[in-house]
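All protein chains but one are shown at their positions in the complex.
In order of appearance the chains are A and B, and numbering begins at 1 in each one.
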Amino acid sequence: MTGSNPPTVTAVPETPETPETPEATTTDPRRRAVSRLATLFDRPWPAITAAFVVSLGIGLLLVVLTGGGVAETVDVAARATVGSQQGLIDTLVYTTPRLLVAIGVIVALRAGQFNLGAEGQLQLGAIGAALGGAFLAPSLPGPLALPVAVAMAMVCGALWAGIAALMKVLRGCDELISTLLLNFVAVYLVQLLVQGAMKDPDSTFNQSRRVIADAELPRFGFTRLHYGFTIALVCVLLVWLLLERTSLGLRFRSIGHNAVASRYQQLDVGVLTVLAMLISGAICAVAGAGETLGVQFRLIQGFSSGFGFEGLAIAFLAALRPGRALVIALVFGGIFSAATRLQQEVGVTASLAYVVEGLPIVLLACAAGLQALRVKRRGLA
Amino acid sequence: MQRDSGEGAAVLSLRGISRSFGTTRAVQEVDLDVAAGTVHALLGENGAGKSTLMNVVYGVHPADAGWISVDGRDVRITSPRQALGLGIAMVHQHHQLIPSLTVAESVTLAAAHTGWRYDKRHAAGHVQRLADRLGITIDAEARVSDLSLGDRQRLEILSAIDRDSRVVILDEPTAVLAPTEIEPLFRLLRKLAADGRAVVLITHRMREVFAASDAISVMRKGRLVDTLETARTTPDEVLGLVIPARREASAGATVLTGVVPGGTTTGAVPLPEQPTSRSSEPALEVDGLVVPPAPGTTGLDRLTFEAFPGEILGIVGVEGNGQHELVEVLAGIRVPAAGSVRACGQPQRPGTLAPCTAIVPEDRHREALVLDLSIEDNLVLPVLGRYTRGGLLKKRAVRQHAQRTISEFAVVAGSSAAPTRSLSGGNQQKLVLARALDQSPRVLVASQATRGLDPGATAELLDRLRQVAAQGTCVVYLGSDLDEVVEVSDRVAVMYGGAVVGQSTDPDAERDTLAALMVGGGG
Partner (left out) sequence: MHSLVEAFFWASAVGLAAPILLAALGETFAQRAGVFTIGIEGLMLSGAFAAAAVSVSSGSLVVGFVAAAAITAALGGMYGAAVVLCRADQVVVGIGFNLVVLGATSLLRRQLFPTGMTVPDTSLVDRRAIPLLSDIPWLGRVLFDQNLLVYALYVLTPIAVYVLFRTRTGLLVRAAGDGAEAASAKGIRVLRVRMWVMVLNGTLAGAAGAALVLINSGGVFVDNLVDGRGYLVLALTMFARWHPAWVAVGAVLFGAADALQFVAQASFGGDVPTAVFLMAPYLLALTAWVVMGRRSNAPTDLGRPLLA
């Protein structure tokens, strides 16, 4: 230093200064902090409701534009959901696979894994269930048939998700893309099997043999509703327990929010990543098993009308919380039930449901983004 | 070199500038005039509002109230783009550079008017000429990611000059520099002022103010306290403005000692007797660690040192000289290419935490805490086994543990279930330290632990480290601020180029030697 310095070393507190604005530092090194979605979508119910109202309004507009009447549409939609027993049951039937997928992806997302492969995992679940229910079950004692079929489904789904997890842990491949690609491989794998190895020799259609009666999911009374719905409810509870009450769940949430800090605390991020994906895949696979053992009773092509992505949408809207996912899944089930009934009675294509389901997440994502911007700009915690 | 600070007209004038963040009033009704041809120092503690004020001027955080005028014309600045258009440039503490671009590309990017085509050779020549004019050496073809922090800073200044900015604001420019790089920077700043530009130097270091500035504005708690002419004031007068309580403290000691109520002063801390600590077995032995260099860091180059129970070993060095890698190796996050670590007599298995060691990593937000998890959850992360029965978390025990820690370490928190994000930096650091000590470590490694803390929290933390050492724990304290490290440590080792290049058992007396070692100078 120069002579203008006083003889003694004098300093104002010697700490390298951090930005003086609160929240100014980036807190997560990952490009996409997946579990950020939990906070991002943690919107108040009025906001979520508003998004659905807007989206339902647009749906109604589409129906009217394509020649439906407003009163008629509302009436049909009501009967297809809460307005009749049949509607209620249909709604629950449609809810089941979507809820299971949502619960499954929530496990992965909370652990920071962007599992977009639910569609593929549920296809594998269907394959596993058909293998268990139609090929393995006949040689098993009756009471074991159903558990074995479901277990095989879960194993298949878990392994499928495990591929993406291993690719990520060992080779650094982004699970976002690998799970997406695996979806298509899975869909064509089902096609391959029902046309070849698993084709029912007695049928002209490309489908597997029927699962045996013991492997079928029991139903509620004489309705279409099968016990898959109960399984889904149990899964909601179990996943909630896992995430909120177990140390494994805490480890998952920890790596989901901040993998680096978790490593400093001696968590094995690689193993936890794989584990979260396996659990996620297994639950998504139950959705496929439910369709195979409770609705279709055989492996067929195209049994899933994109449940995978609807389940993701539910998980987002539910802010990755199992309890909320149940509510949102029921809404989605109702939307799909209504759309299906509209197709039958009014002649509007059921794919209307996708429009009505997709819009709210786009709207809420925009709202959440603007909110985050406001927080950042104003330094509001 | 002394100029009359009243010579130039005010190129930048602020009147009644205020800016809040949430409920925090970061800047309140500040009036300030910065004259052309001068270096104007903006002095104050952490959190005094200096950076915020200049970020208002630069359009990063537009003002809530007040007027800004440039060259006597009233202007509204709501984005850096507008500020740059008005001839105001700012060199941030965390450099705003894009690592993947080259030096020439960076300058071109920031330039106001260039053609559509980007001609590599032309741009490089342009940068070279500019650098020559300012007497800076910089490789125009080098990637930003390969530059040292000092070079990055020079690149930023180069960009500002390339745009012909008339007001150049530098936020804590010396924080990232080695002691020997500081003087050339100040020469450069003088040169810019001599060209008729106004230079605003944000700093919290008193000696820099007197070494470089023509005028001094002191900020405290968001307000501008006073503006003085450097030639007509004394360090004591200025310091009195920065921290009123400091006035009585004895000259020579650092300010820290004066501001902590009841805090012990440096001299009064009962230091463990050095000979006894020396005679015992080392608690931590680091032997020949090698980590290959990477962009922005030197890696480790056969790093070897020992630390003893009951002492605080300070390891000082300019950032990027391997400190981060050392902590990573000790934490088991990185496996060294060669070398070994022994802690409390046992060898470390590579890829696992060193035995009986606890780590306070350097980056609280990124490495130490999971900000979105609650205080309870963060505290039990390393000892989950202790709080689990049959896979289930023992919620009540976890909560009790958290509440005990909160009261023991006087953490200010709404509830133990609150996310750690909601805590202040000082309280976050208390948690991190509490968690580390909870495992009764025989070796405590703390890296840049006071970064971003206010003076009170800093003093508290350093005191806590002294207590820990006094109880017989071996404390390794890594820092980049020589004065702070010297103050807290019994023994100081200098890290340069990934190796210990020298150490001192009497760091106070050998401060200048240590400073030279930090930049690879002989000693």
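Basically, contacts are C-beta pairs under 8 Å (C-beta built on N, C-alpha and C of every residue); 3 or more make two chains touch, one makes a residue touch a chain.
Note that the coordinates shown come from a computational prediction; the quantities given were computed from them, not determined experimentally.
> With respect to the chain omitted from the figure, which of A:Ala78, A:Leu140, A:Leu159 or A:Leu176 is a touching residue?
Residue touching the absent chain, from the options given: A:Leu176.
> Tell me which residue among B:Gly22, B:Gly66 or B:Gly85 touches the hidden chain in the full complex.
Missing-chain contact among the listed residues: B:Gly85.
> Considering the entire assembly, which residues of chain A contact the chain that has been omitted?
Residues 31-32, 36-37, 40, 62, 66-67, 114, 116, 167, 171-174, 176-178, 180-185, 188-189, 191-192, 195-196, 306, 309-310, 312-313, 316, 348-349, 351-362, 365-370, 372-373, 376 of chain A touch the chain absent from view.
> Using the touch rule from the top, list residues of chain B that touch the missing partner.
On the side of chain B, residues 58, 60, 79-81, 83-85, 90, 92, 95-101, 105, 108-110, 112, 114-118, 159 touch the unshown chain.
Here is the rule we use: only the chains that are shown with their structure count from here on.
> Can you check the complex and tell me which residues of chain A touch chain B?
1-2, 4-6, 8-22, 25-29, 35, 38-39, 245-248, 250-251, 253-254, 257-258, 260-267, 377-381
> Under the touch definition given earlier, write down the residues of chain B that touch chain A in their complex.
Within the complex, chain B touches chain A at residues 20-22, 24, 26, 43-47, 49-52, 55, 61, 93-94, 172, 175, 183, 204-207, 210-211, 234-235, 239, 242-243, 251-252, 254-256, 259, 331-333, 352-353, 359, 361, 365-373, 377, 380-382, 384-385, 387-388, 391-393, 395, 421-422, 425, 448, 450-455, 458, 480-481, 483-484, 511.
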